[in-house]
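In this view, the complex is presented without one of its protein chains, the others remaining in place.
Now for chain A:
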Amino acid sequence: MSIKLEHVNYIYSPGTAYEKKALSDICLEIPHGEFVGIIGHTGSGKSTLTQHLNGLIRATSGEVFYNGENIYAEGYDMRKLRSQVGLVFQYPEHQLFEVDVLTDVCFGPKNQGLTPEECEKRATEALRLVGLKEKYWKSSPFELSGGQKRRAAIAGVLAMRPGVLVLDEPTAGLDPKGRDEILDQIAYLHRQSDMTVILVSHSMEDIAKYADRIIVMNKGKILYNDTPKQVFSHYQELEKIGLAAPQVTYIMHDIREAGFDVGVTATTVEEAADEIMEAVKKRRGSV
């Protein structure tokens, strides 16, 4: 169970004045069960890349393999692929449309040709997974708060039981608690179900906290593909392409410059606190 891209190129509007190369020779492998973060400034090719993963966009050249099978091969079941690689778009709540939450979440499984009973079973399971309380299941999706709507929309994708969950900025516009809740829930799902998770985000802090590996996109190419610590150690290069490191990374650099013996690879508050406590102890010990 893996995704593999080989020399993928994608050109928008080829042969016209608006021709634009959006992806350039992308080679990438995402093994099953990984939590991958994708970062890049607006227009760097992140969304174009994610839309290749379930065949929504067809590469201009190059190949995409899902579980070893070429998705562009003749007779390949694209429909099945789309239910296997679940894509949660930005502002997914704009796509809610049914009379109540439960029916909305049933829409995906219904299209997979499952029986009404099975659809409902999967929908209730998905709603539990995203932590949406049962009292809301019969409400109109439009009566829910922003965070609840977003959960309902994510449940709609989870109800198809995808092997890969791709989320394009799932926390945009949510309050801090809402952001943490959604991401914690996704991290929990990831641990429970060995589902592959691909998270596209503009929040370096979130990516640092959750991802095992980060892919940095710039001008349609992969600039880095490494662990968060390795990627954020290139913070100056990241700034040049419109990104940044998490705030703690900068703090650690400053503290080191002020003469404390701290490592600078911390990317979360806990790691940073550990490092600083250690350095303060050392300093006190030596006086």
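What we mean here is this: a residue touches a chain if its C-beta (ideal position, glycine included) is under 8 Å from a C-beta of that chain, and two chains touch if they have at least 3 such contacts; residues count from 1.
In this section, contacts and distances are computed from a predicted model.
Of "NADH-quinone oxidoreductase subunit A", "Energy-coupling factor transporter ATPase", "Cysteine desulfurase activator complex subunit SufB" or "Carrier domain-containing protein", only "Energy-coupling factor transporter ATPase" is the UniProt protein name of the chain excluded from the display.
Among A:G37, A:G55, A:G86 or A:G147, only A:G147 touches the chain that is left out of the view. With the whole complex as reference, residues 40-43, 145-147, 172-179, 202, 204-205, 242-244, 246-248, 250-251, 254-255, 258-260, 269-270, 272-273, 276-277, 280, 284, 287 of chain A touch the missing chain.
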